[in-house]
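All protein chains of the complex are present and in place, except for one that has been dropped.
Chain lettering (A, B and C) follows the sequence in which the chains are written, and residue indices restart at 1 in each chain.
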Amino acid sequence: MSEPIEFTYRDALRLALRDAMTADSSIIVIGEEVGLYGGAYGVTKGLIDDFGPERLIDTPISEAGLVGAAVGAAMTGLRPVAELMYVDFIGLAMDQIANQAAKIRYMFGGQIGVPMLLRTQGGTGRSGAAQHSQSLEAWIMHTPGLRLAMPATVTDAYVLLRHALTLPDPTVFIEHKALYTQKGILDREQPADWGQAKVLRAGSDLTIVTYSRMVHFALEAAGSLADDGIDAEVIDLRTLNPLDRETIVASVAKTGRALVVTEDTLTAGVSAEIAAILQEEAFDWLEEPVIRLAGEDIPIPVAPELEAGSIPSPARIISTARKLMRR
Amino acid sequence: MSEPIEFTYRDALRLALRDAMTADSSIIVIGEEVGLYGGAYGVTKGLIDDFGPERLIDTPISEAGLVGAAVGAAMTGLRPVAELMYVDFIGLAMDQIANQAAKIRYMFGGQIGVPMLLRTQGGTGRSGAAQHSQSLEAWIMHTPGLRLAMPATVTDAYVLLRHALTLPDPTVFIEHKALYTQKGILDREQPADWGQAKVLRAGSDLTIVTYSRMVHFALEAAGSLADDGIDAEVIDLRTLNPLDRETIVASVAKTGRALVVTEDTLTAGVSAEIAAILQEEAFDWLEEPVIRLAGEDIPIPVAPELEAGSIPSPARIISTARKLMRR
Amino acid sequence: MNDAPRNSRSTEYYRQLLRVRTFEERVGELFVRGGTAGSMLHLSIGEEAAAVGVTAHMGDGDSFTTHHRGHGIFLARGADPNRMMAEIAGAESGYCAGKGGSMHIADRELGHLGANAIVGGGIPAVIGAGLSARHFKSNAVSVAFFGDGAAQQGVLYESMNMAALWSLPCLFVCINNQYGMGTKIDRSAARTEFEDRATAFGLRGARADGGDVEKVAEVAGELIEAARAGAAGFLVVDCYRFHGHARMDKSPYRDDAEETEGRKTDPLALQRRRLIEDALLSESQCDEIAESVTEEMDAAVDFAIKGRQPAQDALFQDVYAPGQPAPEPVDQRIAKVLAE
Partner (left out) sequence: MNDAPRNSRSTEYYRQLLRVRTFEERVGELFVRGGTAGSMLHLSIGEEAAAVGVTAHMGDGDSFTTHHRGHGIFLARGADPNRMMAEIAGAESGYCAGKGGSMHIADRELGHLGANAIVGGGIPAVIGAGLSARHFKSNAVSVAFFGDGAAQQGVLYESMNMAALWSLPCLFVCINNQYGMGTKIDRSAARTEFEDRATAFGLRGARADGGDVEKVAEVAGELIEAARAGAAGFLVVDCYRFHGHARMDKSPYRDDAEETEGRKTDPLALQRRRLIEDALLSESQCDEIAESVTEEMDAAVDFAIKGRQPAQDALFQDVYAPGQPAPEPVDQRIAKVLAE
């Protein structure tokens, strides 16, 4: 077993790709700037040296075409990793993702699968403005046929990506641009536990359900809340499809209070689904309504303070948790 | 005042377009087969005779291009009605809708608006299979900057379309393919009450919240339930943005039980948002969890019985309502 | 088929044209009898030469995608008409277990990567198939079939650009039946020489008369050979959509004179005439072929009619691969929530 060492989220992702590509020669990476440039956020840096330009395929700026090409590749024996540089560009490729990749197995009666991975990144944090800062996971979550993972930690970046690269169905993997430089201990041997949420901090007073970057905000908030005598349980969903209802319901059954924290916009977002589930399945245990602390229902503005103000912050998680505890 | 007469939903829509185009010469209709052919579902039939090919613009099969053209037209003084033949094709134009139309006013600091209407239709009912039967309103509802109307009745088809054609912001108008031949009394003078839900049937035992075609299923079910002594209130949301939270919350505060019925797929769909709101704002009045009866989390199959089985039916509304009433 | 001597090759073309024509006629009849799943049926009558002439050069390992009007292409490529007709009827015994229908037929065995109800939606998949061919060092070609209307979809240009850039074994076949629904080609493009668009992107562009299957086959053969060698191609096949857009469309947007004229470019009539004139077949031999095809297609209708609708529990199958977490039925979830 390899000794755990510190890695960045970015490096863990790269290592996962490298290990997977070494193990499975049918994996190719296809996308804009994935080869020579090494990825807009450096995730694929250097891979072209190891695997060559036939497996690290730099494409023209043609999102629909490149995702469609990945669909065709996946149907004919390859396991493509299509990279969408920003999740914000998904509107250009949504037909290929939602009408093609997601539906092919079903429409064709189970004959053909589409074992492709769509890697992309989203979220705020770099003053990228309205078209480079979105969190669009709800569109994917609402599309039957697509799996969806959103890792928050270094180890999850690795193990979830490795696992995703063994799945028989199209999988969307959304990284967070503000996490690439996040450091942590990488444990490559950790089981992927795909589809299972993780209790990252046990607590008895309230449950904070979240994923991706907001996990870190929630853990930070939980630390401060503890100083205040409020004991928050923090759950990282890790994958949104499959979604682990059991773990979150069990937690809320215990704490009686739930705060769902997401970066995506509130209305009809992921937080709505989580709140709906919790009130369905933990109804009898709820002391208070499930509270949604989510992105504002607005496009993301460029000015840094406005940008930060458009999504939840540790401070707002704290104040909301206090309100929820009637403190 | 004009005498109320019977109209189909389709004819009411056509009349709304005709009346609006007569009143406002800046309105143009742009889309595939909207002119000579009269629309895939006949909504624009004959309008080209009245308004000519310069105002009823048949486009090539270029969804992104035609929606983008409408965006540009709306920014330069026209009020375009872009028609997307099926909402299923929205993945081709989603960038123009969600990154351009929806965000322009905000990104540009309020200088320029995009007063365009995107007319389309969705839903099952014609064995159109996975790519011609979807209900994708949740994607729109989740996109800040877009208004969204989904009329269920003949009069709403008219008044909501007329009102939508006066709005300063991009508005999506989703008709239902199974409603085009639906008949009803058209009251052109009825106020649009844009943004207001309507209680179509008052009841005291439970609240059924729905919109579009499911309104008719719900009313049918409510009729049968009444025979059984269950008195259901039926609310038609009419517009999903703005969303009338007050009306549904007030109703559930009264009945204590809520059943949300939507044709769109369950997970992260419109029903999740409604359920989340109700548990937030009517928490203290809820006798039971808010129940979601929605489309299955699957692509739509072509076989007619499977198609019908993939969405709620009056029979399932009835049985679910009975369960909710513990009967 | 294209390696066969002229005699049997020309006869085979004729038989295939007839098979497509007859199949489509039967689909139309099945619709009238209420036996199809829905009315979104797009017949390729008049366009048979594109299907037959191009697929004649395809074999094991090759792949293709089609548009919504794809019955004929797949049939010519070797489909079982029974399973096709059953699929169109929405029956369990169909190619896609009754889930796809007329617009979504696919077949792993024969490399059919799928018909598509999104105009242009199936085009970029051939780029991926081309990458697979390159990766696995096979000699396979991948062909995208689509209509003249689809030539205005941006993804075609994105795909052609990649095919040329990466020298992929891909062929783009534009079946120009003059119409996209009610829109005649000159109302959807200012310049309709689409092959020039392709050459501007660096592909080999060509055009063939869809009234003559042998000509289509000849040009297609050259293009496919070149494509296998890495020179991607684009072929326009000119023909005429004999009937309406879908089974219900009476084509009020065009006049009888045009239809009469258009239907003169009938690849079937020409091929029959040619076989007889060149004394490759007699009238009665032609009729015999027709009879056997009729039998085959009548049998397909019978097969389809006998097919059962899929069972309700099929609803939740094949959203994901077997063994993977499947969607939970809504009623089951509600039952759990309200259980007590």
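The rule we apply is simple: a contact is a pair of C-beta atoms (placed from the backbone, for glycine too) under 8 Å apart; a residue touches a chain by one contact, two chains touch by 3 or more.
All of these numbers come straight from a predicted model, not from anything done at the bench.
Student: For the full complex, can you list every visible chain touched by the one that's not shown?
Tutor: Within the full complex, the chain not displayed touches A, B, C.
Student: Which residue, C:29, C:60, C:193 or C:302, contacts the hidden chain when the whole complex is considered?
Tutor: Here the residue in touch with the unshown chain is C:193.
Student: So one chain is hidden, and I want to know which residue out of A:15, A:78 or A:266 touches that hidden chain in the complete assembly.
Tutor: Selected residue, touching the omitted chain: A:266.
Student: Of B:35, B:68 or B:151, which residue touches the hidden chain?
Tutor: B:68
Student: From the listed residues A:130, A:225 or A:318, report the one that touches the chain absent from this view.
Tutor: The one listed residue touching the chain not shown is A:130.
Student: In terms of residues, what is the contact footprint of the unshown chain on subunit C?
Tutor: 152-158, 161, 164-165, 187-191, 193, 196-197, 199-202
Student: Please give every residue of subunit A in contact with the chain that is not shown.
Tutor: Residues of subunit A in touch with the missing chain: 32-33, 36-37, 40, 58-65, 88-89, 92, 126-132, 266, 288-289, 291-299, 301-306, 309-310, 312, 316, 320, 323-324, 326.
Student: In the complete complex, the non-displayed chain touches which residues of subunit B?
Tutor: 26, 28, 30, 54, 57, 59-60, 62, 64-78, 80, 95-96, 99-100, 104-113, 144-145, 147, 167-169, 195, 242, 280-281, 283
Going forward, only the chains that are shown with their structure count from here on.
Student: Which chain lies the greatest distance away from subunit C when centres are computed from Cα atoms alone?
Tutor: A
Student: I'd like to verify one number: the distance from the centre of subunit B to the centre of subunit C, where each centre is the average of its C-alpha atoms, in whole angstrom.
Tutor: 35
Student: Can you compute the centre-to-centre distance for subunit A and subunit C, using the mean CA position of each chain? Integer Å is fine.
Tutor: Distance between chain centres: 39 Å.
Student: Mind pulling the subunit B residues that touch 2 or more other chains?
Tutor: Subunit B, residues with two or more chain partners: 64, 88-89, 92, 129-131, 288-289, 291-292, 296-299, 301.
Student: Send over the residues of subunit C in touch with two or more other chains.
Tutor: Only 98-100, 104, 116, 118, 121, 154, 319, 327, 333, 337 qualify.
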